[in-house]
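Apart from one protein chain that is not included, each protein chain of the complex appears where it belongs.
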Amino acid sequence: MKPIRLGMVGGGSGAFIGAIHRIAARMDGKYDLVAGALSSNPERAASSAADLGIRGYANFAEMAEAEAAREDGIEAVAIVTPNHMHAAPAVAFLRAGIHVICDKPLTATAEQAREIAEAASASAARFFLTHNYSALPMVREARALVAEGALGKVRLVHAEYLQGWLADEVHNKQADWRTDPAQAGAGALGDIGTHAWQLAEFVTGQTPSHVSAELSSMVPGRPIDDDARAALRYASGAKGGIWASQIAVGQENGLSLRVFGDKGALEWRLSDSERLIFSPKDGPAQILTRAQDRSGSFRTPPGHPEGYLEGFANLYLDIAEIIRGNETRVDRVPGLAAGLSGMAFIAAAKASSAKDGAWTPVAP
Amino acid sequence: MKPIRLGMVGGGSGAFIGAIHRIAARMDGKYDLVAGALSSNPERAASSAADLGIRGYANFAEMAEAEAAREDGIEAVAIVTPNHMHAAPAVAFLRAGIHVICDKPLTATAEQAREIAEAASASAARFFLTHNYSALPMVREARALVAEGALGKVRLVHAEYLQGWLADEVHNKQADWRTDPAQAGAGALGDIGTHAWQLAEFVTGQTPSHVSAELSSMVPGRPIDDDARAALRYASGAKGGIWASQIAVGQENGLSLRVFGDKGALEWRLSDSERLIFSPKDGPAQILTRAQDRSGSFRTPPGHPEGYLEGFANLYLDIAEIIRGNETRVDRVPGLAAGLSGMAFIAAAKASSAKDGAWTPVAP
Amino acid sequence: MKPIRLGMVGGGSGAFIGAIHRIAARMDGKYDLVAGALSSNPERAASSAADLGIRGYANFAEMAEAEAAREDGIEAVAIVTPNHMHAAPAVAFLRAGIHVICDKPLTATAEQAREIAEAASASAARFFLTHNYSALPMVREARALVAEGALGKVRLVHAEYLQGWLADEVHNKQADWRTDPAQAGAGALGDIGTHAWQLAEFVTGQTPSHVSAELSSMVPGRPIDDDARAALRYASGAKGGIWASQIAVGQENGLSLRVFGDKGALEWRLSDSERLIFSPKDGPAQILTRAQDRSGSFRTPPGHPEGYLEGFANLYLDIAEIIRGNETRVDRVPGLAAGLSGMAFIAAAKASSAKDGAWTPVAP
Partner (left out) sequence: MKPIRLGMVGGGSGAFIGAIHRIAARMDGKYDLVAGALSSNPERAASSAADLGIRGYANFAEMAEAEAAREDGIEAVAIVTPNHMHAAPAVAFLRAGIHVICDKPLTATAEQAREIAEAASASAARFFLTHNYSALPMVREARALVAEGALGKVRLVHAEYLQGWLADEVHNKQADWRTDPAQAGAGALGDIGTHAWQLAEFVTGQTPSHVSAELSSMVPGRPIDDDARAALRYASGAKGGIWASQIAVGQENGLSLRVFGDKGALEWRLSDSERLIFSPKDGPAQILTRAQDRSGSFRTPPGHPEGYLEGFANLYLDIAEIIRGNETRVDRVPGLAAGLSGMAFIAAAKASSAKDGAWTPVAP
């Protein structure tokens, strides 16, 4: 397979998630990063591009136009800017016929989400959303188990994403935009709550119909939620809960999912990401590892721990396959639908919280 | 210390919790079980008493009267009947001046709870409630850490009690009364949700002011809740959640508590009951064991696992001390206040669930 | 079943293991402790007996004679003295026709062990040895799995018992006799190494034929081993290892056993004593709990943790059954054979270590 020519918007020096995307793209050798508009600051954009030895652009609009015009222009672009800066470049590249690999959540506002949706529906290019955790092998195996009925009818779902890094008032590049309503759109709810939401949706194959939410800003003066809880109702009758917090002292990156059906149950935790506990209703719990995984989403034998970066790379690998025509991978890579679902969750949770937790429909 | 002369109401052959109370009373040699009205069935009451070699009574009323009249009559009685049968014997023994050790939850109805409260206030005898988990050493240490400020201001509380044994329609002595609204009053909410509530209350020293609850009967035809979730608000501004379920397949007895403050956090799980994870905001998490416990609630060196029965026995030991005059133990043994708090939680959760999760005050 | 009339030798005020035996005897209500020679100090013996409200004797010889002569004399005696004081009372009570429940290891010397063996063979009374860990339900289930072939042919065995309480020079009642060669016979090797040895023997049903050992006294000036390692060879071709240490800082009571066969493997740790990991060669590992236990060695449902004291009580319960004629329990209660096996291990390990680790037969 010929490597995909990749561009990047955002991810200049000092950025966090851009560097992650680059490692993920490099890991399996399926991409060549060749161009970027790496910063909104033109000088940093230029110097960052020089550091990486790629074609640098002062802004994404110029880049989309120029790359679309080149014979050897980029085939796909990774958008790794703050949330409020996803939509504009996504629309520009989709219009230019260039595939978009966008960081989550989809956008900062519902309006921005609509713009992406419209551009995507009008473009032959594809839109991918990097909900990376759902690309970990044991999560994919969890999904397969639910899909094949190993849990029976799903009754209870509980997803958590707990971090402690914002337990105090913090000021740095990451904290600043993530706690700014204008740039982030939502706090813990959007930044990590949408990961929990997508994880539950990906594994169960079901989207809640209603939520009752409680958003809190526990650190004095913080203008955005830093703790978000939501009770969930599913059309199937299942019930669930999501808890996302960035003030949970001592929690580094505590993502977890539990699903209980009438025949079995699953438990998965990121802190022990290579194991999946499957409890059939009758008989002992089983510790599933990659030896049981059927998705093939790894590079090493079971017992050689893979983790966060490999999960991200699994997405990049599948996206490369899809771009090169392998449609069998489409099903497991999050895209626009997952992004819109996350935005619907954010909107419903905010509305519910504003109405003192009233059960609120998750608008499709 | 001279052993306490103990009686028992309920706990005849085939009963579960009565046998547990007897082991707990025996373990430290501080009680002599000498009398009982062990069953509502007079024949079983007689044969069960004979099996135990104690004075048997056909019913608790007769027993209260007779024992109060004896020089060597019982000093305390354990009430280990189904919930709806707590109040009548408790009132009878309190009126007879005999200390009451009552299983949880307090009663099946608010009216019954009031009857106990009135009898208790009019009696010189004491009333104890066996919320046994709060007598485990690492739970007592958790409480001590919160009390001394190791967590700072408490912000987030999450307690769970998950079981799977009622995932199907089940019929046996235990299941039958616990799923009968008349006998139990509440399902998962009352049977185990009150344990979670009391655990959180005991450790944090705070009682939520409002709850928003969702009670479900997930097994078709079940007339009582088998899954109960509640969001919690505290007057202090803290937020919390309780999840109690008896349909969580694969969960044997999954009680846990997490508390996050602005300076530190605690995590405790019954499945690993001898360890308490304390995470100061700065610095690594610590694995506290009985080597760090300051309550002295154990019989063996750390590393020799003690568990459920020892926790129960810790309560019986403290109750014996209190009966013999050691007032320093009063503070850590649940009593009427804990029972009324649990009933208030049940009432508020039911009311909230009936109003589609509306935030409902927890009436004192 | 009528309770067994029990006596005790040793276990006066301040003793550790005597108190444990008393709790174990009390827990299930199958014993009445009625007599004791509780200390070699006659005054303490008298006051300890008075505290317990039992017949006190100044020494075991007097007690054996007097109790044997009484109609209502003791039926069994628990010997809970330091190792070098096991043999004399054991012989006296066996000769008096009184069953002996003896703490481990069997004795401090091979000569003492022979005396017990001779007395036991000449007596109608039975001899039991309280290797308590092998009475825990998941250990019994482990043995059942090996016996039924779930592991296939056993190839590898590894048992550890690590403690840290003697990492420094320590002086107190427990430390003093346990580090005195005359009283203890062996250090870590005897005190806890024999537990590991018996655990492995009990579960696998095999006794090593040869050992190569390395005994160390790591704390300067300590006259006895505080770290003991032994490589094991079995006649079957299996290989193994035992590691017992009392200077393993941070280890409270780290007993564990791993057994690998050609079809499956088992792993059990005292720190998580209610779970047994069974790994069939093909397919995922299983987390076995008391829900899978077939020995019935517990009092509460799975998930309600039982531990050290309950394991001890399991032995006492089985011993009561055996004394009352239930021969089906004999197989799972350690007795003279286990004691002699442990002494053979001590002797072989000492001999091997003295010969720089030469492989040394374990004399039967």
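Think of it as A, B and C in the order they're written, each chain with its own count starting at 1.
Here, a residue touches a chain if its C-beta (ideal position, glycine included) is under 8 Å from a C-beta of that chain, and two chains touch if they have at least 3 such contacts.
On a predicted model such as this, the values are computed, not experimentally measured, just so you know.
Counting contacts over the entire complex, the absent chain touches A, B, C. Only one of B:Ala122, B:Ala235 or B:Ala291 touches the chain withheld from this view, namely B:Ala291. Touching the chain that is not shown, out of C:Gly73, C:Gly261 or C:Gly335: C:Gly261 (per the contact rule at the top). When the missing chain is restored to the complex, the residue among C:Ala110, C:Ala144 or C:Ala167 that touches it is C:Ala167. Those residues of subunit B that touch the chain absent from the view are 277-278, 283-289, 291-292. Within the complete assembly, residues 19-20, 22-23, 26-29, 163, 165, 251-254, 270-274, 289, 291, 299-310 of subunit A touch the chain that is not shown. Listed for subunit C, the residues touching the missing chain in the whole complex are 155-156, 158, 164, 167-168, 212, 214, 216, 218, 227, 229, 231, 233, 237, 239, 241, 243, 245, 247-251, 260-265, 267, 277, 279-281, 285, 356-359.
Heads up, the rule we're going with is that only the chains that are shown with their structure count from here on.
Chain centres here are means of the Cα atoms, and by that rule the chain farthest away from subunit B is A. Of all the chains shown, the one with its CA centroid nearest the global CA centroid is B. Subunit A and subunit B have Cα centroids separated by 42 Å.
Centres computed as Cα averages put subunit A at a distance of 55 Å from subunit C. Multi-chain contact residues of subunit A (touching two or more other chains): 277, 285.
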